[in-house]
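Let me begin by handing over the structure; questions about it come next.
Left out: one protein chain. Kept in place: all the others.
Per-chain residue numbering starts at 1, and chain names A, B and C are given in the order in which the chains are listed.
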Amino acid sequence: MAAFDLQSANQRVRDSFAHQGFMKKLGVELRSVGEGTCELALRIDETMTQQHGFAHAGVTTTIADNAAGYAAYSIMPENSTVLTTEFKVNLLAPATGPELVARAQVIKPGRTLVVVRSDVYSIDGDDEAHVLTMLATEMCMMDKPDDKSH
Amino acid sequence: MAAFDLQSANQRVRDSFAHQGFMKKLGVELRSVGEGTCELALRIDETMTQQHGFAHAGVTTTIADNAAGYAAYSIMPENSTVLTTEFKVNLLAPATGPELVARAQVIKPGRTLVVVRSDVYSIDGDDEAHVLTMLATEMCMMDKPDDKSH
Amino acid sequence: MAAFDLQSANQRVRDSFAHQGFMKKLGVELRSVGEGTCELALRIDETMTQQHGFAHAGVTTTIADNAAGYAAYSIMPENSTVLTTEFKVNLLAPATGPELVARAQVIKPGRTLVVVRSDVYSIDGDDEAHVLTMLATEMCMMDKPDDKSH
Partner (left out) sequence: MAAFDLQSANQRVRDSFAHQGFMKKLGVELRSVGEGTCELALRIDETMTQQHGFAHAGVTTTIADNAAGYAAYSIMPENSTVLTTEFKVNLLAPATGPELVARAQVIKPGRTLVVVRSDVYSIDGDDEAHVLTMLATEMCMMDKPDDKSH
């Protein structure tokens, strides 16, 4: 495997992230990319709630999945793209916000499949609650452009 | 267990659905509720995409989760609310749309936990593709209002 | 994809099954192999129990996983072997036996990854209870012998 190139990983992840319409709709922020890691953040409002007024599981899962995908993509080759094949989440506590942060970390790199753990925290000032934990499998697709417009 | 009351189930699910800000933001339609079943539909657009231009996994997962929750809620008692505790999805094919339909079915009813299968299909005219399959565990919370405003 | 060859699929699955020491230890029987399907059976006894006297989740999961792997393997090429990459199970009811049957069915074939649903039933005369449902991802490894002794 080639040495990890942080600048290239950041560039590829940021380019890909910028092509995701759904991130723009939700207002998700790409906080950081490292070697097999990614952090995203989101301020929730009343347009992202379920019936009890907390962030919808679809919202917390979305940022957990996206962080997982980009944690995996950070260590994939240049001429590749990434696809989530499956994930499982346990919902641990109500996501009250107002800020949500997703932190993902590769736990098993592989040439084709990369296994990632991703966790979401609900943050209110100094209070941080662990609201979701995810195990995901990401697939590396070689020689495919990451961006549809290519 | 009390006999299933379709009208009451419909009323409770529609009331709950109407309190979910995230359903409004995405434009999800509640198609039908039955005894342990629920169907939702959604027309996707470029604000719901991932980087390849397909519906984001967060979008397909959101409607699968919501259909699962309401399939379970349909058979829960009047003075209860429903909470998703966990789910797992396999992403089977790109969700190209333009229409997505989620169909959920209870496979194991229980007093506290209800296990549900939920599937998402991408529909384009007569073409229908199976894009996601989910197994979810829903929890019945007794004597809690389903709506935050109570 | 080449036409399905039932005789070859049967032969490959039976050869592979015969190399699994754990199937022998448990006394699992390979009932049938079809195009993307597999059925296994097992009579449980007091050496396979958990603390309540039912079949251990490890036992029901073992036959569900094995049926899933061979359902997938049935549609893989001759010069390949199969590997389970991940699965999720919901335990639906106590596995009282005395007979357990696992039935697996491919729900999404792919060149590299095959998604399979696998269900375990506990059978006592005419009574059949659904005790476990599994979603599994199986991986096709090309040009690797299925048997370690090659």
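Just so it is clear, a residue touches a chain if its C-beta (ideal position, glycine included) is under 8 Å from a C-beta of that chain, and two chains touch if they have at least 3 such contacts.
Given the structure is predicted, the values throughout are model-derived calculations rather than measurements.
A.B. asks: May I ask which residue of C:A9, C:M48, C:I75 or C:L100 touches the chain that does not appear here?
C.D. replies: C:M48
A.B. asks: Given the full complex, what residues of chain A touch the hidden partner chain?
C.D. replies: Answer for chain A: residues 88, 90, 92-93, 107-108, 115, 117, 130, 133, 135, 137 touch the chain left out.
A.B. asks: Touching the hidden chain in the full complex, which residues of chain B are there? Just list them.
C.D. replies: Answer for chain B: residues 85-86, 88, 112-113, 115, 135, 137, 139 touch the chain left out.
A.B. asks: Given the full complex, what residues of chain C touch the hidden partner chain?
C.D. replies: 16-17, 19-22, 24-25, 46-53, 56-59, 61-63, 65-66, 81, 83-91, 146-148
Criterion: only the chains that are shown with their structure count from here on.
A.B. asks: Just the number, please: Cα centre separation of chain A and chain C in whole Å.
C.D. replies: 33
A.B. asks: Compute the distance, rounded to whole Å, between the mean C-alpha positions of chain B and chain C.
C.D. replies: Roughly 30 Å separates the two chain centres.
A.B. asks: Can you list the residues of chain A that touch 2 or more other chains?
C.D. replies: 85-86, 88
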